[in-house]
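Heads up, one of the protein chains got dropped from this complex, but the rest are sitting where they should.
For clarity, chains are labelled A, B and C in written order, and residue numbers in each chain start from 1.
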C-alpha cells in the first residue's frame, strides 16, 4: 500500500491545486520528473554545456561524452545489440515519421499494404496515411475484440499484400498489453519488418528488443520520467543502413560537395543538426532512476494499482461507470479509460480538478478507436511509480462527487 | 570595455579548465545559458508541468498557457504579423527540412532550380540536395567574392529556372552579414519565395520579418541563450496554409478517419506529437533576457568585439594569421574564422584549451565553403553578450603561445 | 482561483439535463448546420427555419460536454422567434462576453486581460445567457460555449444564400 518511488523525489507532486493536494493521474500523457533528472539537466547546463561532436576543447568533449553515454544507456535499457542502433529524435511521433518517410520511400509501392491496428495512437496512423498518399500503398487495420485485444483471427488475409506491420505494444486508451509474438512471427514468415510503437510500454515494463524480435521500436522520454524534446528510435543496424537518410543537415554527412553529399555511418546518418543534448542527459538520468527501481517492479506496481482501481471503481460506482479495455487487470498497464454515466468526460475532468485529481479527457489521439468504441471521448486515469492506492481512493471519491453533481 | 550581460548570470562561465578560468569563444556553435533561462525551465518542471493541449485540469492548462505564451513571445521577437505563423521545431535543421519536404514536394518539379549560396551551412544545403533528388530539381549556387560577400553579379542567370531562393542571413564561418534586400526583391519580382537561414542572425541582431520581406525564416534556441531541443520556423500564414503537413501524428489533425485525416489549422498542422514544452518556456525566457538587453545593443556589442578582435589579432600576430571573411568589421557579426600559420586548426583549438580558451576547429558544417576557401578546416572564435575585450586578449595571447609551440 | 459554481451555474445544469428544442426539422426547407470541436469532440447540430427575416423555428442535436450542450439549448431558447438582426446582435454580444480576441498577435483561445465581459457593451439584453459568463474563467472551456454560436452564424450565412 505505497508508492514504488518516494513521492518526495517528485517536486511537482507536493503542489496544491484549489487548496487540495495534488493527485496526478495523467502519466500516460506525460510523467512527472524526479529531482535526479532535473538536477542532471541543470548540472549539464551549469558545468559542461557545449555543442557536441567535432569540438576539441574540454567542455565540448565532456558534453559529447555525456551525450554518447546517454545513447549507450538507452541501448542497455532496451537490450540493443549495438549502441549505433539508437537514434535520438524529438519523440515517438518523430520516430514513426522517420520510419514512414525513410523506410516508406524505399519500400512502399502502389498497391502495397501497411498493416496497423484499430487501437493505434495517431502517431502510428497519420504518418502511414501520409506515406500511403505519397506511394499509393493502402492501410489495413487489425480489428479489436470486445474485450479490447487485437483480433488476429483474420490476420492471414490482412497480410496478403502487406509490406510492413506497425503496431502499438500497449494501448494508450485501453491499457491493453498486446501479445506481439504472433505478429512478429507472421511478419518474419513473410520477410516483412514489424515496427512497434513502444510509447506506452517502454516507461512501464522491461523491453528487450532482441527477445522481442521487432525491427524497430519508438518511444518518448517525457513519458518515462525524462524531459520533453527527445525520444528514441531503435532499429536493427541492417535496417538503418538500408534506408535513406531522413533529415538532411550537419552531423549526418561524411562529405558535402557541390554535386551531392555522402551520408555518415549509422547512427549519425539520422542525427541531422544539433541534437537534444541536455535532454539526452535527462533521459539517461531517467533511465538510471527507473533501472534502480527495476522495470519488473515498475510493471508489478502498475498491475497492482490497475487491479485495485478496477476493483474500487466497480464496487463503488457500479452501474454508474463503464470501463473500457480488458476486464482482467493483469492484461493491462496502469491505464484506465472510462465513461461516467450522464457526465461528459470533460465535465468529469473539470470536477475532478476541483478535487486536485488530474485525469485526461478526450480522444487521446486515438480517433479511429473512439469510432470503434462509439464514444466521442473518454476520461482516462493512468498510474506510475509515484502513485499509490490512496490516489485511487481520491479518484473514486471525486468521481462519486462528480456524478452526484450532474445527476 | 565590458560584457553586455553580467558574466555572473552565466553559471558555466565561472568554471575552470586546466586550472585556468574559462574563456568561452564558441557561441556560434552554441551559447551558454543565463540563470534566468535555467530557472524558468526548472520551475516549469517543478510547478506546472503537464502535457499541453486538450488537458482540462489546472496544471495542464497552465502548461498550455506557458507554451502558447512562448509562441507569442517568439512572434513579437521577430515582429511576425500573426502568432499562428510561428511553428516550433527541433531546430534550424528541422525547420529547413520542413520547408524542403513540405514546400518542396508541393512546388519542385523536374528541371526546376533551387538557388542557395556557397556560404551555406549544411542545414541549408543537404535538405535541398535531398529535395532535388526526390523531385529532379537542381541546385544553383550564388558565388562569393574574395572579401566573403555574396556575389550577386550573375544573379539574373542563376534565377532563370529558379523556384525558390534559400540563403543564410549571416555566415557561420565568415561572419558576413548578408544584404538580403536585393535577393528578396529579385525573388518577389519572379513570384518565387525566399527562405532565410537565420540561425546566426536571430541571436545577434534584431529581426523584423515583415520589414525583411522573406517568406520563411529558421533559427535555433540553443544559439540564442536558450535550451537545446527547440527551434523555430516562421513562415507567412499563406505559405503555411498552402503547403502540406510534414510530420503526421497527434495534435496536427482535426480529424482522423479510417480512410484519411484532416489537418488542423496553422500552426498546429505543423505541430505533430508532444512538442518541446519546457524548451519553449526556456526559449521565452531567453528572448526576455535578450530583449531586456536590447537586440540593437547586442549587435553593437558584437561589432565592437569583432573590430577589437580583428585589430588585435592582426597587430599581434601579423603575417602569422589569416582571417577569412569581410575585412570591414562592421560588415560582420562576432564570428572570426582564421588560419594560424603552420598550425592546424585542431592543434590550435587543443593548445587554446590548455589556456582555458574554447574555440571551434573544423569545417563548421560548411564543406562547400571550405572548398572555395581551399582549406580543410578553420579555427573559429565567436563572441556573445557575455564576452568582453579581455577574452580577446586571452585569445591573442594563447594563439601566440600556440604558434611558438609548433613553429 | 475560480470555483466550479462559476462554471456550472444551476441554470446551465438545468439546460444540460433538460435541453430545450431538441429534435430535427426537415432540411430543406430548414437549414442544417453542424459544428465540431476537434480538440474535444463536442458536436452541435442546428436546424434553422428562417422565414421573412425571422428565426421561425430551431431544433438542436449533437452531443458533448455540459457547457457545449447547455449553450446550444440556451441559444435555441434565446433566438427562437427573433428577427435576424437581433439574433446577429445577440451573437456578437455573446462572443464579446466570451472575450475572444481575434487580434493577430493573440492566440485564438486567449481571453482578454480586461475584466471578463458583463452585459454586452452594446446594451443587448443577454438574459439567461449571462450564466455562461463564468466560462471565461476557464479558458479551455470557452470553445465549448461558443461552438453553438459559431454554428449558428454558419447556418444563418447559409440561409442567406
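Please note the rule applied: contacts are C-beta pairs under 8 Å (C-beta built on N, C-alpha and C of every residue); 3 or more make two chains touch, one makes a residue touch a chain.
These numbers come from a predicted model, not from an experiment.
*Asks:* In the intact complex, which of the presented chains make contact with the chain not displayed?
*Replies:* So, spelled out: the chain left out of view touches A, B.
*Asks:* Check each of B:72, B:188, B:312 or B:346 against the chain that is not shown and name the one that touches it.
*Replies:* In the complete complex, the chain left out is touched by residue B:346.
*Asks:* Touch as defined at the start, partner being the missing chain; which of A:185, A:254 or A:327 qualifies?
*Replies:* In the full complex, the listed residue that touches the missing chain is A:254.
*Asks:* Per the definition of touch given earlier, which of A:76, A:161 or A:257 contacts the omitted chain?
*Replies:* With A:76, A:161 or A:257 as choices, the missing chain is touched by A:76.
*Asks:* Among B:305, B:370 or B:399, single out the residue that touches the unshown chain.
*Replies:* Considering all chains, including the one not shown, the answer is B:370.
*Asks:* Even though one chain is hidden, which residues of chain B still touch it in the full complex?
*Replies:* 18-19, 343-347, 350-351, 354, 361-363, 370, 376-377, 405-406
*Asks:* So which bits of chain A touch the chain we can't see?
*Replies:* Residues of chain A in touch with the missing chain: 53-56, 58, 61, 64-65, 68, 71-72, 75-76, 80-84, 253-255, 264.
As a convention for this text, only the chains that are shown with their structure count from here on.
*Asks:* Going by average Cα coordinates, which chain is farthest removed from chain A?
*Replies:* Ranked by distance of C-alpha centres from chain A, the top chain is C.
*Asks:* How many angstrom lie between the centres of chain B and chain C, each centre taken as the mean Cα position?
*Replies:* 46
*Asks:* Starting from the mean Cα coordinates of chain A and chain C, work out the distance between those two points in Å.
*Replies:* The answer is 38 Å.
*Asks:* Which parts of chain C, given as residue numbers and ranges, touch two or more other chains?
*Replies:* 1, 39-40, 141
*Asks:* At least two other chains touched by the same residue of chain A: list those residues.
*Replies:* 18, 346, 350, 361-362, in rising order.
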